[in-house]
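Structure record follows, encoded as structure tokens.
A single protein chain has been removed from this complex, and every other one stays in its place.
Here is subunit A:
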Amino acid sequence: MNESIHPLAKKTIVWYLAAASLVLILMMVFGVIMLMNQGNMISITPQWFYKIMTAHGTGMVGISALGGTAILWYFLSRYVKLNPAILILNFALFFIGVAMVLIAIFVFHFSDGWTFLYPLPSQSAKLYGAAGALFFLSGMLILGIGFLILYMYLAARLTKVYGGLGKALGWDIIFRGKEGNGPPAAVVATAMVIITNSTALLAGATVLVASLLNIINPAITMDPMLAKHLTYAFGHIFANCTIYMAVIAVYEVLSEYTRRPWKSNKIFLIAWNCSTLFTLMIYTHHLLMDFAVPKWMLIIGQVFSYANGLPVMVVTAYGALMIVYRSRMKWDFASSLFFLSMFGWVAGAIPAIIDATIVVNHVMHNTKWVPGHFHTYMGMGLIAMIIGFMYYFNKTEGNQKHTSIDTFSIALYFSFFAGLVGSFLYAGGIGAPRRWAEHLPQWVLSDQVGAVSGIFIVLAAIIFTARFFAGLRSVRSKVHYNKKSAAS
């Protein structure tokens, strides 16, 4: 650890976290509105339901990427000197992209979901006008370009400092028998995310451009199966990578709190290389019900989805348990959330792996089982990591202290999140489809349980966010104090 984060990057990270936390609350409110409508507790039109659904999906993936990027940049800066201009550029492009997406949804009534499955946007453009689809797809493209520039820059920096992405992933240790440990976990994870997410963004850009061209000139068409492959190669990998970025905080902070090393030994490096490969391969589990896809490709979707659970279960989560075991670690907001986030990640991976089993997928695909598992590892895993980092940032850069209200808000968040995902998984088990504005009477109770749970989750998120903004004052005063000290 011989580098320090640039002060401008630190300020930008505050912007990333502030935006992520505020949008998180808004998106959670959208989620509650959808559940209340499905549970007959309120009534909104289907048009509004699907607009809110599109905003909720896009917004949640967006803030997950924002939070993950903040974590990656903050910890990677300890090992590699980084230019904050790239982080700022990404934020600016993200902001422009989000503004276009919001205009598409709330001004031009775009409601084709964050997965914009071709040829749905062009079909909607014919019915409701092209502006919504053009704004949405262009906004997503701009947002993607921002992240692609960021990853290209990070790739250049890792190549300069570590001699290439292969070395950053420890290939010289795995394949050439080099002794010792590999680069820090933050570097290994960054290399993995650069490779996988750049691939995802290129796939996404291809399908976005093709969809845009198809809307502008319907004579230009695309094979819908190819488009679906590209869409999920983008969506699955991009969403997955948010957690691979955020987990850097778990490695760094648990190691710091326990005063125990979390070295990137050979097994650790093999696990991350497997994650790199498997994450690229397993998006096909989204196409298990597309029987026209070659069978071997779908079997790969099942088998490697199983295998992709192994690195997190055997190395990362197990490593977290090992490092905390008999460590006499101080339990505060950050350490509690990072520890619980590992539980959330693995707990979500379990129903996800089960759903990747083709015979199970045949009777559970696109039911609420699917949001059940991804809300578990995104909400109780990834978001817990981001919120934990918000506290850690304020504590490290300022002087935020853990209070009893933090213990209360963590308990509130996790208890009711278990209720929310439990209601989703149960609804999926009894066949309730996902993405339906209105539900049959037998599905309504689970929606109501989900909605009530959601209200308390929003309350917990408001407390987290209020505590974060309150804690930022100590960050500012510490920076101000340091500046004055330096001047004198």
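The working rule: a contact is a pair of C-beta atoms (placed from the backbone, for glycine too) under 8 Å apart; a residue touches a chain by one contact, two chains touch by 3 or more; residues count from 1.
Quick note on the criterion: contacts and distances are computed from a predicted model.
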Requested in this report: Among "Glutathione transport system ATP-binding protein", "ArsA-related P-loop ATPase", "Protocatechuate 3,4-dioxygenase" or "Cytochrome aa3 subunit 2", find the name that the UniProt record gives to the complex chain excluded from display.
Outcome: "Cytochrome aa3 subunit 2"
Query raised in the report: Among the options A:M322, A:A411 or A:A470, which residue touches the chain absent from this view?
Result: A:M322
Query raised in the report: Which listed residue, A:K10, A:H56 or A:K228, touches the chain dropped from view?
Result: A:K228
Requested in this report: Write down which of A:T12, A:T367 or A:S423 is the residue touching the left-out chain.
Outcome: A:T367
Query raised in the report: For the chain left off this view, which of A:S111, A:S211, A:N394 or A:S423 is in contact with it?
Result: A:S111
Report summary line: Missing-chain contact, candidates A:P84, A:G97 or A:P119, resolves to A:P119
Query raised in the report: Of the residues listed, A:Q302, A:T316 or A:S423, which one is in contact with the missing chain?
Result: A:Q302
Query - Chain not shown, touching residues in subunit A - result: 46-47, 50, 111-113, 115, 117, 119-120, 123-124, 127, 223-225, 228, 260, 287, 289-292, 295, 298-299, 302-303, 306-307, 309-310, 313-314, 318, 321-329, 331, 339-340, 342-343, 346-347, 350-351, 354-355, 357-360, 362-367, 369, 425-426, 428-431, 433, 435-438, 440, 442
